[in-house]
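This report refers to the structure that appears directly beneath it.
Omission of a single protein chain aside, the complex is shown with its protein chains in their original locations.
First chain written, first letter: the chains are A and B, and each begins at residue 1.
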Amino acid sequence: MLYKNEAYFKKQHRLVLRNAGKIDPLRIQDYISAGGYSAIAKCLATMTPQGVIYEVTTSGLRGRGGAGFPTGQKWGLVSRSHNTPKYIVANLDEGDPGVFANRTLAEADPHAIIEGMLIAAYAIGAEKGYIYIRSEYPLAIQTLVKAIAQAKSMSLLGDNILETQFKFDLELRFGAGAFVAGEETAILASVEGRRAMPRPRPPYPANSGLWQKPTLIQNVETLANTPLIIQNGGLWFSKMGTPRCSGTKCFSLTGKVNNPGLIEVPMGTTLREVVFEIGGGVPDGKKFKAVLVGGPSGGCLPETLLESPIDYESLTKVGAIMGSGGIVVLDEESCMVDTARFFTEFCVDESCGKCTPCRAGLARVQEIYDKITTGEGKMEDITTLEKSSTFIRDASLCGLGQTAPNPVITTLRYFKDEYLKHIVEKKCEGGKCFKKVKEAEE
Amino acid sequence: MTAPAKVRVATVWLSGCSGCHMSFLDQDERLVDLAQKIQLVYSPIADVKEFPEDVNVTLIEGAIANEEQLHMLQKVRARTKVLISLGDCAVTGNVTALRNSWRHSDQAVLERAYKEKSDLNAAIPTDVPKLLIKAHPLHEAVKVDFYIPGCPPPADLINYVLTELLAGRAPNMEGRSKYG
Partner (left out) sequence: MIVSSVKLKIDGVEVSVPEGTTILKAAKDNGIIIPTLCNMDGLIPYGGCRMCLVEISGSPKLFPACTTPVGPEMQVTTVSDRLKEHRKMVVQMLLAERTHICAVCVANDHCELQALANHLGVDHVMFERNWSNDQIDLTHDFLVIDRNRCILCTRCIRICDQIEGVHTLDLKLRGKDAQVIMDLDEHWANSCSCTSCRKCAKACPVGAIYIESEPIEHTKRKDIAEFILDRRNRK
């Protein structure tokens, strides 16, 4: 039982999810009673935009969308841009399969996002903001629509916010079923009404974003941290987590664990703590095999890497990424080759089609996996997979293509024996592959 | 002093039009020089029934379109040191592989040729080797050592590759080879 698992609660530190499950998200009064909107009030009453940026910079907060760019620095870049008007876009496109942190935040505490946007808008000098939310989150959309209406009715959005000169308008924009739309420049294209395809940078959105104006694009989890930073100070935030990676991170923990769900842990927590202490280990007495960190763009890590701390640099070093915080646990009944195939198939479906490596390369990688998992793999296929995946990683235009090969590269690095078994012995330990071949033989 | 042993060379045509072999012959008088250094141990233009063992170099024209050709290719691969895909059909599939764009292309081409377009006795023959679902370039089935693209490859290019190999060098195709 969850309540008996002390670690489940002790090891977590729910800051972004501070109000989740405790307030009625459809009542702005609940949010205010819990201290909500006091941060923006503090900004407007006692702080300059530069002062706000200073606190966020001091906090060490880094983008929670995956790239981990220092948030204060990003705000500074947009704020220094001379062009007007300026815009802010909140990224709620959360497309990774099995990840539901942004969704839960929007459904459980929508005002944390709105307040975060207000703080950012004040800091950078934006008067218009968009929340880009995927259409597949209807409850989150409904909740946000209500929250925005309530905030407007209380002069927390629109003109003369809290009776000051500050004004900020907020609109929702909806995705149309594309994972790639979560990419920074693709989101801009989509908000402008164009096809959601990334474009090369420079120019960077901080200088030339929506309609060629300076635009701040920020993940909603990043924004939800800022009210706390303003209330308690950047220094307070910087003391949590690790020196290079402060604060907490939400993770969607799923797969073969006893306690799946949405968790929030300080940066620096090890994967072992997440899987075995918070997660309660692998159920039914089965043996742990791998942990997938970072969704379809992430790495498949073996038991020997469970001591890795969760921070941007440590994860990149072992071939994984922070991403949007997807952690999937696999046991002995999983097949690592099929796992790489599954994620590759996802990226092939979601590729926008602009650049050769991602569009034309990943499809070939998927075809090779189809062969290997149906008994037609050859040893040369491993070489082809290695060559293609490093090329796709190095030559792709955007993060989708650049990180799509991570499951391929990490499974080849850490689980090569499974590939060899599939190719040479036509055996799949997890029992997932060769089903078509078996059926044909029967 | 004995003359150096002649290099045992073979040529094979699979699902090709023999144009690459014509190009091979277009080396004209250079074939005389070649004949000093190589011994043609198997070729459609020579009278040898069985592919021999211990072949040094085999040039194969044509894609693999049926099971018999696949078996032949595997036999050649096992008995040859250096295998060269000669011409676009062997290197890319080319015209032979035009049917690949259709699902179940093996059935589709037979239906069209022997049933739809037949004037008399429309029937798909049963006493011929079974078509593969797709026509394949050679390296999709076996390991190939060198490739000579072209439809056909110019005689000069074939001569260049053979000259380089006989001198113990790997041919450099940059700027030399052209598909089509």
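Just so we're on the same page, contacts are C-beta pairs under 8 Å (C-beta built on N, C-alpha and C of every residue); 3 or more make two chains touch, one makes a residue touch a chain.
Note that the coordinates shown come from a computational prediction; the quantities given were computed from them, not determined experimentally.
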Among B:N56, B:Q69, B:N94 or B:N159, residue touching the chain not depicted: B:N94
In the complete assembly, which of A:M47, A:I131 or A:C355 touches the absent chain? A:C355
In the whole complex, not just what's shown, which of A:R14, A:R199, A:R244 or A:K286 touches the removed chain? A:R199
Determine which one of A:R364, A:K416 or A:K435 touches the chain that has been left out. A:R364
Contacts from chain A to the absent chain lie at residues 178, 180, 195, 199-200, 202, 348-361, 363-364, 367, 384, 387-388, 391, 394-397
Which chain B residues would touch the chain omitted from the figure, given the whole complex? 85, 88, 91-95, 97-98, 100-102, 134, 137, 139-140, 144, 146-149, 151, 172-180
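Keep in mind that, in the parts below, only the chains that are shown with their structure count from here on.
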With chain centres taken as the means of their Cα atoms, state the distance from chain A to chain B in Å. 52
